[in-house]
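Notes to accompany the following structure.
One protein chain is absent from this view; the other protein chains keep their places.
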Amino acid sequence: MFAQFFENVRQKAPLIHNITNYVTVNDCANMLLACGASPIMADERDDAVEITAICGGLNINIGTLNQRTIPAMFAAGKRANEMGHPVVLDPVGAGASGLRTDTAVQLLEKIKCSAIRGNISEVKTLALGSGTTKGVDADVSDKITEENLDETVNFAKEFARRTEAVVVITGAIDIVADGGRAFCIRNGHPMMSRITGTGCQLSALTAAFVTANPEQPLEAAAAAVCAMGLCGEFAHRRLTELEGNATYRNYIIDAMYRLTPIALKEEAKYEMR
Amino acid sequence: MFAQFFENVRQKAPLIHNITNYVTVNDCANMLLACGASPIMADERDDAVEITAICGGLNINIGTLNQRTIPAMFAAGKRANEMGHPVVLDPVGAGASGLRTDTAVQLLEKIKCSAIRGNISEVKTLALGSGTTKGVDADVSDKITEENLDETVNFAKEFARRTEAVVVITGAIDIVADGGRAFCIRNGHPMMSRITGTGCQLSALTAAFVTANPEQPLEAAAAAVCAMGLCGEFAHRRLTELEGNATYRNYIIDAMYRLTPIALKEEAKYEMR
Partner (left out) sequence: MFAQFFENVRQKAPLIHNITNYVTVNDCANMLLACGASPIMADERDDAVEITAICGGLNINIGTLNQRTIPAMFAAGKRANEMGHPVVLDPVGAGASGLRTDTAVQLLEKIKCSAIRGNISEVKTLALGSGTTKGVDADVSDKITEENLDETVNFAKEFARRTEAVVVITGAIDIVADGGRAFCIRNGHPMMSRITGTGCQLSALTAAFVTANPEQPLEAAAAAVCAMGLCGEFAHRRLTELEGNATYRNYIIDAMYRLTPIALKEEAKYEMR
């Protein structure tokens, strides 16, 4: 299943519009190219709406949002909805400031999202409408563990039911849930958190997978999460003792460029809950 | 000839002002440093005008244009014209949205450009004043092939005559034309299209080469295109089986850092039409 989803990305080469932060935007673009999709970025309202119209999917990331780009997010999201294009929302830093929390909450109210991807603190903030986040990382108190996994899965399913979106919560264990089922994914490597933007890249990747597989957004998002995690694993194996997070960043994108559908199918580690 | 042009870049170390998109800006800066030039970026109108004045050349790239930066492009372009500095225009995504098409067309009307660099779809859009572009990549229907090469060369020369700019159309075969002559260049590697920003980098590089060789913009632009293509070839030879587009991106910039004028002269593959 995952193999076919990945094949579809490579064959359809979906064009993904990203309204995203300027910190990790280059890595998001190269990750989309690595997986077989094509990136385009626009954040001026009218431009963003037109660009959305020629794309297959939209990835909204609020990482360095501002008063000029926020209206572009809403307008592009609305247009994507009108055209039936998948929309992925990455609520970067929701809970860390009022502007981020409010924008993410309102985006979710006004825009039908196919998938929401964040860390547990960000997603809890979205679900509650308020929250506390340590910057762009999850609070330690929120960490997903074997002990609280079932509870977190239930939270994700409930939030997915309410939003009618696939909910992707990434952490030591990743959860990808719709209202009824959840993938608990154990791919990835802890060092991925020592690179800026692996979460942003995954959101872009999720948009590509869901756009190429619109009928099965849950499985498509899970495939994207497994693919990203696997690339983190493969890239880590290549690291030599002098190499650190900058090289690791490149190796992860390289790994996506070289990843085969077969490897994704065989190495994906998940269970359903 | 190309060897001397490249020597001039390294010896004069021209300072190039880039008003460019935030997706590929870091790579443009490192590519300029790699070739021996120096980059500076400013996009607030008054700042951009002053920075233009202390630079040798200006590179305008509309990749993530917005209502704040568009006036900076016009004002900086005007100032560069007043000072007799070369201006390169990269109409990223012209044809993909009204704002991009209109901005590019108006920049070309108001600003005297030394060179215009884009893919065939973008350049056709500029020439016609309207067009359709698949995002930031050329339409398949527009692809430059051996069959339509003469026709495309004639189009490029005609557009160059009209704009009095060197017209650089990049694709499987690159065309660099003024009103009378055209270089058809066969350096490069298809994998360059799997990295974000190789076109943006080439536009920055073209600005550096034309600024260091202002008397011969056609040949200088052709040298830049050959140099970029060669770096794509050299970098590709270094790639091992685990390496992908992220490493390739680095290798291309590395190759420019290491490229010698002699190698450029000897390995440049072009014919005149």
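Note that the chains are named A and B in the order they appear, and that numbering of residues resets to 1 at the start of each chain.
The working rule: contacts are C-beta pairs under 8 Å (C-beta built on N, C-alpha and C of every residue); 3 or more make two chains touch, one makes a residue touch a chain.
Everything numeric here is computed off the predicted structure, so don't read it as measured data.
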Residue among B:Ala3, B:Ile40 or B:Met191 touching the omitted chain: B:Ile40
Option touching the unshown chain, where A:Leu58, A:Ile195, A:Val225 or A:Ile252 are the choices: A:Ile195
Residue among A:Gly84, A:Gly98 or A:Pro190 that touches the chain left out of view: A:Gly98
Touching residues (missing chain, whole complex) on chain A: 21-24, 26-27, 63-68, 93, 96-100, 134-137, 194-197, 241-247, 249-250
Hidden partner interface residues of chain B, rising order: 15, 22, 25-26, 29-30, 33-34, 38-44, 46-47, 50-51, 54-55, 68, 238, 249-258
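The definition used in the following text is that only the chains that are shown with their structure count from here on.
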Distance from the mean Cα position of chain B to that of chain A, given in whole angstrom: 33
